[in-house]
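First the structure, in the form of structure tokens, and then the observations on it.
This view holds just a subset of the chains, kept in their places.
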Amino acid sequence: MPSDSFFHPVSGFDLPRFAGVPTFMRLPHVTPDHAQFAKVDIGLVGVPWDSGTTNRPGPRHGPRQLRDASTMIRAQHATNGMRPFETANCADLGDVGPNPADIQDSMARITAFYQTLKANNIRPLTAGGDHLTSLPVLRALATQPLGMIHFDSHTDLFHSYFGGTMYTHGTPFRRAVEENLLDPKRVIQIGIRGTMYDSEDRDFAEAVGIRIVTIEEFFARGIKDVMAEAREIVGDQDTYVSYDIDFVDPTFAPGTGTPEVGGPNSFQALQVCRELYGVNIVGADLVEVSPPFDASGATAFLGVSIMFEMLCAMLA
Amino acid sequence: MPSDSFFHPVSGFDLPRFAGVPTFMRLPHVTPDHAQFAKVDIGLVGVPWDSGTTNRPGPRHGPRQLRDASTMIRAQHATNGMRPFETANCADLGDVGPNPADIQDSMARITAFYQTLKANNIRPLTAGGDHLTSLPVLRALATQPLGMIHFDSHTDLFHSYFGGTMYTHGTPFRRAVEENLLDPKRVIQIGIRGTMYDSEDRDFAEAVGIRIVTIEEFFARGIKDVMAEAREIVGDQDTYVSYDIDFVDPTFAPGTGTPEVGGPNSFQALQVCRELYGVNIVGADLVEVSPPFDASGATAFLGVSIMFEMLCAMLA
């Protein structure tokens, strides 16, 4: 069904890309009180939050920088010709306002916002925020345990940090499994690498049936083969896609808090998304973009390029 | 008259300052087709344009970076307690869309936009753009020759560049005098310094009666004395205020294309605005902020701090 022209982004042929108030991909800014809200199919949402960060902070600044970079995105996919903004009503739904000094309050606010989206049948494409963001989002979306395709250099499956702290950006999916938001047998984590504290996270993954694809396996088998397995694991049921920008090699994506060298390049970073076509995606996020460590803005531009790819995958 | 609450900016106590789609000073985004447009008293407008730049480019990126930095501006003036957003209906009117490859076309677009504002009794506070921006704005505002208080390190009064090119950021006020948009006897230029090509611009100023205050005179006499003279020169008739960020020392405002060392510091940069109270300001601009040369964003933050001061002066 063709989209409503209200939802078409501004073209760079009409207004230069450096001009205008920057919304995600130059889409209209449609907050929940907006008259067009109910018509939205895909909502691009910012979650400017990093209270779960144990290392270098900054993802709270992610959504704004991603919006700025996103004005470089045009209307049509170069490889397959898709024009996603003509396929569905896409809009920038603004940011969820977090409480930077209270983790529990912030998580409650995020879950509440996404419940509103779910109630309006709006599928979210989220720009984080650190990876703890995924947990309150999943709490809103997972009416039953979801599958998940997870791109990352870390498993984010740890039990706790600093002597018992349960909610950090290293623990969201441990919590999500415990809270029955994810079906671990339908979860695959791709790109895992970097020095390890210990193997507690991997032991947990093995115990509950989460599939981990290390970076060595990823490079050895190739994208097509790994992603075929991913599609098989999640099957045709509801699936969430979580993309931590530190999946990508930090040379290509320096603006992140916990980089691990030796990752995929930017072409591979896009290619994995093109292998998501056919997955039943109920929501997706791109997290851990940290502008203070991204002086040139390159990470944000790669980030929104990935978001565009995920958007196309959600509509394929 | 108290302003309409629709026009109140979002508070940092409610939504953290790093969150949200960035408009000027977190004001509502009200384009000419918006239902509230006719109620606007002061319109903050971006002119993302630098085709008149003869030296280092970049002011086309100014409005967006200024919007970003402006989310750090709060509601109340620290010195005098003014709360400008409660005094008048202020709004972000968006950007004028320029044609970066055609100077004449861009000037026509800018003039047309500001004519709309004038027709709606909206006083503009402009974020440039290079200094040529002032010319098409003046064409819309000057139904009769205006006075002008002009802060700058350059006179921008040259006849032409590169063998006869008449429209550059070094010529706008020469043109404005020739086109009868400015009354040269009611024009004062403050802060002039830097090495000179020759004295052609100053000879013109002297010939038509424009008052030039060099930086040496500025420092020797002090702000209060110089600004008293400025107020006397423009009198109580309609006056335009043009503030080139390169008036400020480039250490405080590095993000500009043609810096000249040895200028005012940031405290002085604000103080001059506080001496504008009482001037009959029909419009004001802050120009030549060039983000590519402002890696830290400091220039943009100083720029919007100056814009806030000018806004208060427009409402005092």
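Should a chain be cited, it is by its letter among A and B, assigned in written order, with residues numbered from 1 in that chain.
By definition in this document, a residue touches a chain if its C-beta (ideal position, glycine included) is under 8 Å from a C-beta of that chain, and two chains touch if they have at least 3 such contacts.
None of the values given here were measured: they were computed from a predicted structure.
Here 2 copies are displayed; the structure file describes the full homo-oligomeric complex as 6 copies.
In this text, only the chains that are shown with their structure count from here on.
One inter-chain figure worth recording: chain A and chain B are separated by 40 Å, centre to centre, where each centre is the mean of the chain's CA atoms.
Residues 14-16, 18-23, 29, 46, 48, 60-61, 63-64, 67-68, 92, 94-95, 97-98, 100, 295 of chain B are the ones touching chain A in the complex.
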